[in-house]
Structure formats: C-alpha cells, structure tokens
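Left out: one protein chain. Kept in place: all the others.
Chain nomenclature is as follows: A, B and C, assigned in order of appearance, with residue numbering initiated at 1 for each chain independently.
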Amino acid sequence: PVLCLKSIMAKSKFEYVRSFETDDTCLRNCYIVVRLDGRNFHRFSEQHAFTKPNDDRALGLMTRSARSVMEELEDIVIAYGQSDEFSFVFKRSSTWFKRRASKLMTHVASQFSSSYVFYWKEFFGEQPLLCPPSFDGRVVLYPSNRNLRDYLCWRQADCHINNLYNTVFWALIQKGGLTTAQADDRLKGTLASDKNEILFSEFDINYNNESAVHRKGTSLVWEKKDETVTKHMKLPNVEEKEVRVTRSRRRVEALHCDLIGEQFWEEHPDILEEEETC
Amino acid sequence: PVLCLKSIMAKSKFEYVRSFETDDTCLRNCYIVVRLDGRNFHRFSEQHAFTKPNDDRALGLMTRSARSVMEELEDIVIAYGQSDEFSFVFKRSSTWFKRRASKLMTHVASQFSSSYVFYWKEFFGEQPLLCPPSFDGRVVLYPSNRNLRDYLCWRQADCHINNLYNTVFWALIQKGGLTTAQADDRLKGTLASDKNEILFSEFDINYNNESAVHRKGTSLVWEKKDETVTKHMKLPNVEEKEVRVTRSRRRVEALHCDLIGEQFWEEHPDILEEEETC
Amino acid sequence: PVLCLKSIMAKSKFEYVRSFETDDTCLRNCYIVVRLDGRNFHRFSEQHAFTKPNDDRALGLMTRSARSVMEELEDIVIAYGQSDEFSFVFKRSSTWFKRRASKLMTHVASQFSSSYVFYWKEFFGEQPLLCPPSFDGRVVLYPSNRNLRDYLCWRQADCHINNLYNTVFWALIQKGGLTTAQADDRLKGTLASDKNEILFSEFDINYNNESAVHRKGTSLVWEKKDETVTKHMKLPNVEEKEVRVTRSRRRVEALHCDLIGEQFWEEHPDILEEEETC
Partner (left out) sequence: PVLCLKSIMAKSKFEYVRSFETDDTCLRNCYIVVRLDGRNFHRFSEQHAFTKPNDDRALGLMTRSARSVMEELEDIVIAYGQSDEFSFVFKRSSTWFKRRASKLMTHVASQFSSSYVFYWKEFFGEQPLLCPPSFDGRVVLYPSNRNLRDYLCWRQADCHINNLYNTVFWALIQKGGLTTAQADDRLKGTLASDKNEILFSEFDINYNNESAVHRKGTSLVWEKKDETVTKHMKLPNVEEKEVRVTRSRRRVEALHCDLIGEQFWEEHPDILEEEETC
C-alpha cells in the first residue's frame, strides 16, 4: 500500500517528461502527402520469388493494402502506387489527427503494413510469407493544386521510366538469353526511344500495348455509385411488397490512367479543392 | 517513343517537388524515444475476446512484435511495453537513418504492425485475426540520462496505476458479481491503499503477489550470452575431432522488473551512455 | 607556437558542434510573413511622452524604419504597420537567405531596430531617446493569395478596432474631463456604433473624417515611377547639348488605404503572384 501511494506520487513526479514532446502540426491549407517505400524490397522480392519485371500478385497486394488505408483513415482523396511505393494524399482542409505529422504518417505506415500481412494469402495463396515486411514513410506538404498535381506526375513519370527499363531489361534476359550484366551493358546510355526500338524490333513488343497497371501504376479514388437494391416491405394490413431503394454509396476504385494530362482531372473534379480566386 | 522522351523530360520538370520535403533530423546527443499506441484497441480487444483484466496471449504478441523491431532496427538499447503500448529507445549517439524522425518512427510502426499480424497465430492459435490492427507513433527526445530514466519510470508508474485499478475492477465483476457500472461506482475516489484493501479483504488477493508481467510491464534489453557449441573438425591427415567453441552472442531478453529504483540500472550499465563529467 | 597548432586541431575537434544546428527552411510556394511587435512599448511610450491617442512622430519613425527594411532586404512585396507593430511579406517564390526562417526574421528585427534608433532624431528632433528599444518577431507562412489577404485584413481590422477605442477613450479624458478609470467604465460593453455616437454627439467628431493613417494604418508598396532627368551630353566635335532621359525606377510608397475590399488589389496587381490555374 505504501508502495502504491508512492507510485501515484511517482507518476505525477515523472509526468514532466511529457513536456519534451514537440508539436509537429502540418501547415494549414496545404495538401498532406504521406509516401511509403518498401524497406529492402529488392531482397524481399527475391526471397519470395516475385516474377520479373512485374509480379501482379505483389502489385495486387500493395493496392489491397492501400485500399485498407483509404477505408480506415479519413480524408484521403487520392492514393497513387507503383512498384514498392504508395503515396496517400489528405485533402488540404483535413483536420484529421489535428494534422499532426507524426500521427498521420505512423498510422498510414502501420495500417498498410498490417494489411500487407493480413491480405497476403488472398494474393499469394499457399506460398508462405517468410518474414514481416516493413515500409518507411515521410510527410510532404504541397500548398497549391499545381504542386500536388506535379507531385503525382513526378511519381508517374518515375513509374514510366523504371517500367520501360525493366521491361527491356528482362526481355533481354528472359527472351534474349543475356545475363543480367550483359543486359545492363546493352542498355547503358540508351534513350527511351532506343528501348522502345529494342522491344519492337527484337521482341515484337509494342510498349504502348503493355499492361496499363505496369505502365501507369495504380490510382485509388473515391467513386460515388448509385446502388439499387430490392427490399421486401411488410406494412401492417398491407400485402408484402417489393420496393426498390436507391442509395448513393462511395467506394474506392482502382484506375490505371494517365495523371499528367488534363483528362483525369476533368473527370475527377472532387479531388482538388477549389482555390478561391483573388 | 515521342511519349517516352516527353516522360523523361517531364520527370525532371516535375522533380522540383522534392524540394518541398523538410528536414526533421533529431537533435544530436539526445535519446530518441519512439512510442507506439494501439488504435481503437478497446474495440479490438472486445472483437477478439481478450481476457480481463489481462490477456497473456495479447501481451505475449506485443512483446514478440517489439522483439522483432529490436532485432530488425539498429541502435535500440531498451524497449518497454505495457497494455497496448510499447516504447523504443535509440541510443543517444545513434546515427541510424541519419536520425531522421519520420524514418525512425514510421519504420518502427511498420515493423511492429506487420509482426503483430505475422506472429498472431503463435499466440492465438486457431482463433482468427478479424482485421488488420493499427498503431500510431510519436518521437520524443530526452537530453539527459535522468530524463530518459524518468520517461521509463513514468510509463511504469502508469502501468502500475492502471493494472491495480483493472485488477480490482474485474475482481469485483468476475468474483464479486457486480456490474461494470457498480464496479466503477465502488472504485470512485478510492486510493491505491483502498484498492489493495478491497483485493485483500474481499478476494484474498495480495496485489504484490500478482504476476510481475502485469504489475511491472515488459522491458526488453540486450543480454550478452556465452554460447558453447561442439563442432566436428576434420583437418587433413588428422583424425576428426570434436572441438568446443565459445562465442559471445547478444540476444533480446524480456524482464519484468522495477525500473524506478537503482538496482536495474546498476545491473544494466550498458543501456545509458556515459556522460562526460565537466 | 605549440599552443597555436593545438588551437587549429582544437578547432576541428570542436567543429562537430555545428551539426547541432537544425534546418528551418520555410515551405516553398508560400508567402513568408515576418511580424515585429514592440517590447514593453506601453512603458516606452510613457517614458518618451508620446501624444495620445496617436503620436505622429512615433508612427512616422516606425514607417521610416520599415522602409529601411524594405530597401535593404530583398523580395518584400508589401509591408503593413499600425501602432507598435509592422508586418513584412516576402513573395512566395523568394529564395532569399535560402528561405531560412531564423535568418529572415532576425535580419528584419535587426535592421528595423537599428533604423529606429538611427532615424529617431529625424522625427523627435532634440527630444532624446532614453534607452535602446526592442522588438520581437515571428514568421508565419501563408499558402494561398486568399490566406495572405486575410492576414493583412486581420491586422487592419485590429487597427480599426483599437483606434476607434483609443479615439473615444482619449476624447473622454482630454475633452470630456474624465479620469482613465471613468473613461474605461464608460466604454465597457459599448459597440462600435455606440463609440461612433459618443464621438459624434459629445465631441462633434465624425470618426470617418479622422486621419487615414490612424484609421487604416500604413501600407508600404513598391511603385514604379518614370523619372525624367536632363543630362548634358558632350560628344566629340559636336556642340554640347541637353538630352532628356527617362528611366523607370521603383521606390517605396506609403499608403493609408483600405486593404479589405477589392480596389487596392486591383490597383496593385503585382503584389500577389499569379497562381497557375489547374
């Protein structure tokens, strides 16, 4: 009992350590982007025998995990992923978690990572997950619509460049019989046009016909859908009857489209918040 | 091809967005503490029928996940957990991840969360995990050994106060037949000594004999062990013989001891770094 | 000599302390506002017998000091002052001082303060400055044109409210013969309309005819002027002649106009940077 009283006193005596916490509130009226990157995913992909240049199971699992983040956290208006990275964009007026950067990025990293293990089996079936994977994250703020769009364009341009390289690289190896060193050597200094030419002339591949998910990455957005369901209604003294009820529901939709041009943004006007013109 | 060239140019055109990233390097010569807290674990514990007041499977899984963090990340000298929270202490001279706060905390949150799902079955057997859990995190810096010790004392005093309350609360319900509302009411305004008295006189429980893991929480530290193994050696022109080899290996040890007094710190002099006296 | 060699070695040995400096770069594409406030200016104004409710010498000196800041520092597009405060707005694309917050605000505070003493005599003549005054400062970032305009409106609305109060307060004392306590009491709970009414009915003052510098504060902006000067030119073998040369020069202009409505912004389109529309 004496000990216990001491403990309570002790707690208040120690509580001063709370005052060492610092405030990391994100500047208001800016888009908050949290980007996750896989840690040591080169090794992870080899351990789990990912197919090259792209493993659709792994990409599907990334997207499933990102969807879980969007459904659990508030105020994410768009997410974009490619390879072993995913970016999440919180709307500029969001007050979720009081805009505290550390809370936002750790929650995203945590939800994504636990989902990756949780949904593994849906994508890899009986192939076992050998170790818990990990991702690191960061927060970046963008003050204007243009800046945010350019961020997403930057990641999609990165996707394009890497995927084109990987597509040729693995064609040279898998179909052309080169070693990885030879393939590396062959591609040194080549331009995008050279790579397209190699694909076309040597492997009869038109890069533009390659899968959009690999060329463009995956964008997750909220889509409003009208759902019509048939309900059986039974009012007193009335015969039971079927009623058709239409409700608007929003759900996460995965797209593999171009983000650089205007079309996507014209078709999804709700992602960017109106800036007052003044 | 034209498109591709454009993309490369686009990438460099968009790359300016990188300059919006800000530096969040932790002040040097301070202990870096990352604390994780379960999100909505009240609900999570009900969904998964955790036993009350403490579920040893859940505590074991928390500790297993924390061990995974310590083994994967560098420079963690001690970790302390209780209930649904865990704190990780990086040594004050650590340069891991260049001391960038966002990298440190997201990596801890990610590794912990994926491990929680990965090791679930080891602790809960066939009871299924119903949804991916999540944790949020924060970084706090402590400039002195005293500040760091007081931080750990603060968490352990918190453990004590909560566990004493929960132990009486659930005894009143499970053994005393009270409703939760009645138990709440009974405990309103009671001191630690009153709670000890209720436990002793009504339920014949001496709180100090309760399990240390519940009263003190779990501290993870590195222990150096000498491991002696027998190796079969076969040198040319010599008969094969058995050789006993002793190696020093460090591994994570879980303790449930008092952190507030001097004894623990005297027995583990390597956790705190010497401060030069001047 | 030995000592000296030691010193150089010492310097490099000590130089590690530089790594404790932290980066405080301001987020790009945001307006950077530095606001200065007089420290203990209530006391300072009494020591120097400032006239009430407004001392035009003191206001003139504030404006002169702010002008000195604008002329010495780069990229300030507008400054706004009232009472003992002055705000300086750096354009959103500024890269001055690499956008380091500490450099920006200390330089503004320093230049303003040394100018205040330097130009004292221009405004106060033979009345001596009794002690060196001081100002503290802060940095605030605004991501959009609307936010910046609202910041300036906020300061001008503050100017209005305070000046209206002070005008009535000192009329009650200086013309109405009240003590300060009586004047305070009389104004307790009054609305702006009540204050206007007191001024009008008791002192025959129409507040809207009061000096604009007191009602609206002072805005400093850059004005481009065409300056035509007559130069005497003497070319070889030609008679000397007078030539009229017109040059565009920009200089700081002080205005006392409304910032809340649209007119000011339409007349000064260069202050706000175009936001790309997307």
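Quick note on the criterion: a residue touches a chain if its C-beta (ideal position, glycine included) is under 8 Å from a C-beta of that chain, and two chains touch if they have at least 3 such contacts.
Since this is a predicted model, take the numbers as computed values, not measurements.
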Listed residues C:S94, C:S113, C:N145 or C:S219, member touching the removed chain: C:S113
Touch criterion as defined above, residue of B:K11, B:R149, B:K195 or B:H268 at the omitted chain: B:R149
Among C:K103, C:K241 or C:H256, the residue in touch with the chain that has been omitted: C:K103
Of C:Y151, C:F169 or C:F264, the residue in touch with the unshown chain: C:Y151
Residue ranges of subunit A at the interface with the undisplayed chain: 19-20, 22-23, 25, 27-29
Hidden partner interface residues of subunit C, rising order: 1, 3-5, 7-8, 10-11, 14-18, 20-22, 24, 36, 39, 68, 72, 97, 101-103, 105-107, 109-119, 129, 131-142, 147, 150-151, 153-154, 157-158, 160-161, 164, 191-193, 195-197, 207-208, 260
Touching residues on subunit B - with respect to the absent chain: 27-30, 141-147, 149, 265, 272, 275-276, 278
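Keep this in mind: only the chains that are shown with their structure count from here on.
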Residue-number overlap at the subunit B/subunit C interface, same or different (half cut): same
Chain centre separation in whole Å, for subunit B relative to subunit A (CA means): 28
Centre distance in Å when subunit A and subunit C are each reduced to the mean of their C-alpha atoms: 46
Distance between chain centroids, defined by C-alpha means - subunit B, subunit C (Å): 52
Two or more partner chains touched - positions in subunit B: 20, 22
